[in-house]
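Let's turn to chain A:
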Amino acid sequence: MDFANIKKVLDVRCPDLIDTDGDRPSIMVKPESWGIVSNLLKTDPDLTFDSLMCLSGFDLVEDDHLGVAYHFYSMDKRHDLEVIIRTPKENPSIPSIANIWRAADWHEREAYDMYGIIFEGHPDLKRILLPDDWEGFPLRKDYVQADTYQGIIIKKDKTYWK
Partner candidate 1 sequence: MNGIWASTLDILTSYGSMISLAGVGIFLIMAVNALVAVYFERKVSAFMQDRLGPMEVGIFGFKGGKKFWGGIGQTIADTVKLLTKEDILPDSADKKLMILAPFIIFIGAFVTFIGVPFSSVLLVSNFNIGIFYIIAMSSVGVVGIILAGWASNNKWSLYGSLRSAAQIISYEIPAGLSLILVVLVAGSLNIHDIVGWQADHRWFIFHSPMAFLAFFVYFISGVAETNRTPFDIPEAESELVAGWMTEYSGFRWALFFLSEYANMLIVCILTAVVFLGGWLSPMAMFNIFPESWLIFDGIWWGAFWIMFKAIFLIFVMMWFRWTFPRLRVDQLMYLCWKVLIPFALVNLVLVSIWELL
Partner candidate 2 sequence: MSTKPHIDQSLVKTEEMVLNMGPQHPSTHGVLRLKIHTDGEVVSKIEPIIGYLHRCFEKHCEHLGYEQIVPFTDRCDYIASMHMNHGYALAMERLMGIEVPPRVEYIRVIVGELQRIASHLVALGTFGLDIGAITPFTWMIRDRERILDLFENLCGARLLYNYIWVGGVSHDLPEKFIRRTKEFIDYFTPQMDEFDQLLTFNKIFIERTADVGILPPDVAINYGVTGPSLRGSGVKWDLRKDEAYSAYPELEFDVPVGTGKMGSVGDCWDRYWVRMLEMRESVRIIDQALKSIPDGDVRAAVPKKVRPPKGSVYSRFETARGEIGYYIISDGKNIPVRLKMRSPAFCNLSVISEIAEGWMISDLIAILGSLDIVLGEIDR
């Protein structure tokens, strides 16, 4: 079923926890109520979002908030949904859904690795792509690249180029 009645079902189940902006087929959820909503999305008989397509962190510079975009899909109902959650940049934390959708386990670790978003309740939240002792979260817009990592120069020296 299309986005309209997904929204209707959600409004019925959890009244004031979700809100949409304009006509875009995505819902915004606050971090605190994400635990309830995520459970609902998975277990509700006529929603059954059983597959998490993609979980991506993002950093839109304007209101210095970090965000996570979830894309769910239901294999048998053949409908999809986008959920966006914003958290402040100082201490970004979102409840983890790793034990509901196992696919989220690695994606959350990657979002933590790249943006520093803490996912509470995640089985073992540590860096997945970068070495464990890497400082800073690279994909944030205000990330300044260190010169050396354990003595290895990172910047490319193009002196021969002049």
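A word on the picks: all candidates are chains of the complex that A comes from, given by their letters.
Some notes on this structure:
Here is the rule we go by: a residue touches a chain if its C-beta (ideal position, glycine included) is under 8 Å from a C-beta of that chain, and two chains touch if they have at least 3 such contacts; residues count from 1.
Note that the structure is predicted; figures quoted are calculated from it, not measured.
Going through 1 or 2, you find that the chain touching chain A in this complex is 2.
Chain A meets candidate 2 in the complex at residues 24, 50-54, 56-60, 69, 71, 75, 78, 82, 101-103, 105-107, 114, 127-131, 138-139.
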